Structures are given as C-alpha cells and as structure tokens.
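The complex appears here minus one protein chain, its other protein chains still in place.
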Amino acid sequence: MNAWYAAAYDVELRRELLPRTICGKKLVLYRRADDAIVALEDACWHRLLPLSKGRLEGDNLVCGYHGLVFNPEGRCVGMPSQETINPSACVRRYPVVERHRFAWVWMGDPALADPATIPDMHWNHDPAWAGDGRLIQVKCDYRLVLDNLMDLTHEAFVHASSIGNRAVAEAPFEVTHNDQFVTVTRWMRDIEPPPFWAKQLGKPGNVDRWQIIRFEGPCTITIDVGVAPTGTGAPEGDRSQGVNGFVLNTITPETDKTCHYFWAFCRNYKLGEQKLTAELRDGVTRIFGEDEVILEAQQQAIDDHPERAFYNLNIDAGAMWSRRLIDRMIRAEQASAPSPIRQAAE
Amino acid sequence: MNAWYAAAYDVELRRELLPRTICGKKLVLYRRADDAIVALEDACWHRLLPLSKGRLEGDNLVCGYHGLVFNPEGRCVGMPSQETINPSACVRRYPVVERHRFAWVWMGDPALADPATIPDMHWNHDPAWAGDGRLIQVKCDYRLVLDNLMDLTHEAFVHASSIGNRAVAEAPFEVTHNDQFVTVTRWMRDIEPPPFWAKQLGKPGNVDRWQIIRFEGPCTITIDVGVAPTGTGAPEGDRSQGVNGFVLNTITPETDKTCHYFWAFCRNYKLGEQKLTAELRDGVTRIFGEDEVILEAQQQAIDDHPERAFYNLNIDAGAMWSRRLIDRMIRAEQASAPSPIRQAAE
Partner (left out) sequence: MNAWYAAAYDVELRRELLPRTICGKKLVLYRRADDAIVALEDACWHRLLPLSKGRLEGDNLVCGYHGLVFNPEGRCVGMPSQETINPSACVRRYPVVERHRFAWVWMGDPALADPATIPDMHWNHDPAWAGDGRLIQVKCDYRLVLDNLMDLTHEAFVHASSIGNRAVAEAPFEVTHNDQFVTVTRWMRDIEPPPFWAKQLGKPGNVDRWQIIRFEGPCTITIDVGVAPTGTGAPEGDRSQGVNGFVLNTITPETDKTCHYFWAFCRNYKLGEQKLTAELRDGVTRIFGEDEVILEAQQQAIDDHPERAFYNLNIDAGAMWSRRLIDRMIRAEQASAPSPIRQAAE
C-alpha cells in the first residue's frame, strides 16, 4: 500500500466525478477549478452512497442523496437541516500527484508519500519523444501482466502476426537485479525484422533488435525496444541509424483478480506525425488485446486449479526476480504495519 | 414473520399461477373460481419442482412434473400410479387476505394471523379518493426504502426537478412515536410551490405545504401530503382551499437484499379524471425511479464496506425511531419463537 499507483490517465480527469477502485478501495477523482486533482474515498460519511453519484459545486462535492457537502480535503462543510456539523464528518483523502501524464495516488500512510519515488515514465511527456497510450481493464491479478511483460518470449506465440518471430524465443538474454530494479536484456543480432519493425525502420536488410525490460516495484515496467540495420553499431551503443521506442507500462491492482493496465508507446522518430501516433496506439491496442485474452484465460485457469503452482523455465528469470522484489516490499511494509488487503492479494 | 406483508397488487392475481418470494420463502399465488386468493409454498412435496410451473385444474394445482394434485388447503389429493395417498403429503398454506387493493399474506404462525392488524391503507379503495399505484422490485434491504421515506429531505437533492426544493431541506420538523407508529410532521409555510404541486393546485401565489409521514411496523408508511394557498388556514386545520394526496407505501422483503415496493398515490380532488390518475401514476413512477438508482447504489456500497456503520443526522430521527420499532417487534417475536430468516435479515 505504501506505493504510488497510477489511478487515471490525465485526459480522463475533468471537472467531473470519476469513480475508480484502486487496491480494493473505492475512490472518486476530479479536478478542482485550478486543475489540481482531488482523490477522496467514494462513500459518503453519512449513509455510504458513492460520492461519485453526486455533483461538483465549485471545488466541493455534494452527495447525491442528502446533500452533504465535502471540501477537497474530505471534510464535511455542509449538512441538511442542521447548523452544527459533526467534527468527525469526513471522508478519507488520498495524496495524489499528476506526473508523466498519469494521476498517481498514494494508498498507504500519507506521511510516507514522497513524490520523488514516483516511477520514471518521463518519455510520456518529453518533447524528444512522441506517443500515446491507453488504459485497459484486465480481469486478472496484476502480477500476471508483470509476468507477461518480463518475458517477451511469448511474442513468438501470442503475437506471431505482428511483432513476434522465432528469433525472440531463441535469442539468449541476461537478467540483472538489485533492490529497486530487475532488468532483462535481449539482443537479437542480424535477424530478419518482424513486420512491425520493418515498417518502422523503412530500410531493407537484416537488423539488430533489442528489448531491454526494466521492472520497478511494485508494478511499473519500461521496455526499451528498437531495431537498427545490422553493422551500424547498435549493440555497441550507436543507435543513430535505428529506430527506438519505449513501451511504458504501469499496472494498478483494482481487486485481487482485476487490474487497470496503463500503457503508452513513445518513439524518437517522425515526432510530428500525428497519424503515426494514432496508428501506433491502435496497433499496440490490438497486440495487447491478444495478451488480454491469454491473461484472462490464465486467471480463470488459476481459479480452476487452486492446488496448482507455477513452474519456472529459464525464460521466467525476470518475472521471478520481479515477484521476489514485490514480496520483499510487502514484507518490509508488513513489518511496520500489517495491511489486510495486501495480504489477501497474496 | 408474525406480520402481514403485501404479496401482490389485486390486478396481478388471476386464474393463473403467480410465483413470488416473500421474506425468503417461495410462494405461489392464484385465485379460486370464487375469486378468493390462495397462497401455497411453491415447491412440490415430492421432488421440489416449483408448483408455479404446473397448472390449475379447477381450484386445484397440478404439479408440472409428475402430476401430483394439491387442493387450495395445500393437501395432496392425487398421485400418479397409486391409489393410496401419503397422509403427510402436503405443502404449506399461508393465510391470505385481500384488502385495500393488496393481497396480504401472513408469514408466521397461522394461529396469530388477525386480519384486524392489517395496516390501514383504505385511501386505496375509498370512493372519496382517486388514485393508482405500482409494484417496483428494488435490489436493496427493505429498510433502506423505509429510511428513504421517513426523511424527505432527500427530495431537495434526488428529486430537484419535480417535487424537491431547498425548502424541504430547510423546514423544521417534529417526530413523535409510540408502540405502533412513528410520525414525522413537517410544515413549510409561505413558500413558493415546487413545479409538481403548483400544477396540482392550479392557483397562483405562495403556499403552505405539509408532509406528515406515518410509519407502521414492520414496513408500511403512509404520507399525507399537500399544499394550500398561504393564509387559508391549512396549518390550523382547514385544508378546504388546498389539494391533498396520500402516498401509500408498503415494502415487503423478498430476500435480505431485495424487496417488493408497493405504492399508490391517492388524491381528494378531480376524482373523475382518469387521465390525471394515469399522469400521476406515471409521474410518481419516474420520481421513484430516481430513488431506485440511489437505493441500489447504497446497497452496493453497504456490501462493499461491511465494516462501516451509518451515522445519524438530525434528519434521520424518523428513520431511527422506525428501525427501533422494527427491532422491538423482532425481539418480541424471538422471545416466543426464534426465526432464523429474520435474524439473518438483521
């Protein structure tokens, strides 16, 4: 719980009430007149009606049942038919920061909320990069999405018609890890580019292709991907003849078995082509749709076989270290104050 | 359980089998050839098939699976392929009385069923009053509907476009209670009438408006409502220049989290205008549809926050006393014979 979770894409937040469930807690989000984002508990102090069923009155929120008024701090400042307001009348306020085009909420102890620990997804608003993304609601444990992203071998089987080919499944890879990150690096040298990358590069011939996956706990993965013509020095550090993208992913648990999967694809070429941005966003949407089918079937299979454990192959090293890092974070948090929700998610 | 519950509107009952769940029990209702209403347990003694899947044969009910025949007393009077009928072969019969346009069933000990204790809703068939009503199935604990009706402050927020205005939320009110009734009286003097009442009155100028809510346990609420031109003496007892309506409500638990909400709106003016009767019925249907959305969202919120209790404001005094009266009825009943269903509903 003591972590920042992406709660919404920036464009989702307006002068309207947006209900959203994060880590099993119901929140209502909206923008104040000065554009700042507010995140409150989505249940009226009085009779529990979701505040998101009410309406904004200036920067305050008015409950849709009996008209109790709450300010952006969550404090009740108006009650029907009575002058004195119960001093205990308030709803929980969550710390929230807008950064890298996401609204990040802190679900744990507010005293520990340090914006410096928000994951680095700067490509999503850096003028040297162009791109866009989406939110997908996936009916699975968020860690299944992490497993999926930490091992891209599955591209060869799930995405055979677009980005996958046997080279991904056959190329060797290297895993490193420390207290904060797990990194999986895979170089596929001198290969025929898959259809997607051939089109992006726009040059004939074989390529060197890279996938550098970086996990940052509890739920963010950035993937540095690209191709360059073989022989132009990309593996040695000169990517100038190639094309480079970053797949940004942050997956927020909604419940134990559903999650909000926020992603973006940013590129460092043809920055001004709006059409390409839209094409890429729609293309990645299609590819991730293929994953969604697999992930939801896998969650169903886990529910159907509660007695079965996962086996690990060599390819699962990245996912395995990521899960260990998550487990370590949970244990560290429980050592100070046990969180029943997070234990349930385990 | 030892109470009369409305099971159906009179027009719902014909020479056909109507299945209905009351307080968690499945019943089948129908009219005999002499128009009397029969209420039996809706599960065949033999193999549990709902008897409502069968058919009427005269005044008897024939099971749709193996053809067992039950008379209106619930006794089996015919079995396939055998002459001797097991003397234990019967289904439970419930006492039922048709009154005030409703079929009232007694769910508890038949020996205690006294028709004199049926709630007074005489306006619904009194020639001095005209009106009609409907049955709404609401997915919430019936007590949430009672809470809603015992405090009409919510009209200002939920029904702002029809009957609600700030005056309702601002006017003082008075609550009285005894062993049988809880009464909430609110007079709004010299106010601008809301659109609905301005139209009913058909006279210009400010009005005195009244709402006199009377709860009768376990689940009936009649609301005496109306307006009269200010200065014509309504608060002092002379309503002759005004218009008067009675909103009749009786809410029957179906399960712990669903209920049958029967209502009617009766008026003492323009008695012969059928069109007005239909307009009022449809108008109230729309208004109660606004409540339905709120009530189901509230039930969902209660399920989502099992650890949370309700806080009471001043406006909740009527609802609070009504719930206490219900609790007292339940305790009195449990003192004689514990009823597991009712306890579950608690």
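In order of appearance the chains are A and B, and numbering begins at 1 in each one.
Please note the rule applied: a residue touches a chain if its C-beta (ideal position, glycine included) is under 8 Å from a C-beta of that chain, and two chains touch if they have at least 3 such contacts.
Please read these numbers as outputs of a predicted model, since none were measured by experiment.
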| item | value |
| --- | --- |
| Option from B:Val62, B:Ala160 or B:Ile212 whose C-beta touches the chain left out | B:Val62 |
| Absent-chain contact - pick from B:Met1, B:Ala43 or B:Ala171 | B:Ala43 |
| Interface residues of chain A (partner: the chain not displayed) | 147, 151, 153-154, 156-158, 169-173, 293-294, 297-298, 300-302, 304-305, 308, 310-311, 313-315 |
| Missing-partner contacts on chain B, residue numbers | 26, 43, 45-50, 53, 62-67, 79-82, 86, 89 |
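The criterion applied here is as follows: only the chains that are shown with their structure count from here on.
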| item | value |
| --- | --- |
| Centroid distance [mean C-alpha coordinates] between chain B and chain A, Å | 49 |
